[in-house]
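Here the complex is missing one protein chain, while the rest keep their positions.
Moving on, here comes chain A:
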Amino acid sequence: MSDKATFEFLCRMGDNTLVLGHRVSEWCGVAPVLEEDIALANTALDLIGQTQMWLGLAGEIEGRGRTADDLAMTRDAWDFRNVLLAEQPNGDFGQTMMRQFLFDAWHLAMLQALTRSCDTRVAEIAAKAVKEVRYHVERSGDTVIGLGDGTEESHRRMQAALDLLWPYVGEMFIPDAVDDAMAEAGIAPDLTELRAGFDSHVGSVMEAATLTIPDTDFAHKGGKSGFRHSEHLGHMLTQMQWLQRAYPGASW
């Protein structure tokens, strides 16, 4: 198993949290209520904190002297390895929470498995992150239930969000050569083994939310391989990276 595959895998973990963390941070100051604003900012900060650890380790293993900041701020869209779900735009508040819940449910299962990684550095990062994510999924799941089983309007919006985002779920569970190499080395789990737990978790939340999971297993792909991101990622990066691009190395 090569360092290159491990580097790719760590970029996937770190880019997921970086891109989703930035997306969630876009709500800062404009969330529907103060309490949700603060809660979303907390989630964003947790995710950015996890990014520091994943991309920090990625840079270390790559061995070319790149730091987590270098990886986050000076790579272009095609070098990003996040799943497509993470980069999807916020939409309305319901769509943001649906995206969050679908990601959180996968993230929790993934991190729980990673705490048993044979690479102790990976296991340690996962052990730290899993505590935060256990709270994220509880909160996003409750909100999905509250809005899905809420008013006619909120139910309609949540069902629309689920219909829109469901085709992005598959990518998180469909392994490619990098995932296979990680599973073989005992660094990361076999992604297909996480699916049953995810389905029962998400199924029970959607049932309580009176929402119907679309009857399709079509999956958009190309995010974690970097083959084809959606157009949204590039636009997001122009916001996220402009300061480091305009003033390279700027710090405070």
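Assume contacts are C-beta pairs under 8 Å (C-beta built on N, C-alpha and C of every residue); 3 or more make two chains touch, one makes a residue touch a chain; residues count from 1.
Here is the rule we go by: contacts and distances are computed from a predicted model.
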From the list "Thiosulfate reductase", "Ring-1,2-phenylacetyl-CoA epoxidase subunit PaaB", "Spore germination protein KB" or "ABC transporter", give the UniProt name belonging to the chain omitted from this structure. "Ring-1,2-phenylacetyl-CoA epoxidase subunit PaaB"
Among A:Ala5, A:Ala39 or A:Ala188, single out the residue that touches the unshown chain. A:Ala39
Touching the hidden chain in the complete assembly: which of A:Gly146, A:Pro167 or A:Gly234 does that? A:Gly146
Since one chain has been left out of the picture, which residues of chain A touch it in the full complex? 33-35, 38-39, 42, 135, 138-139, 142, 146
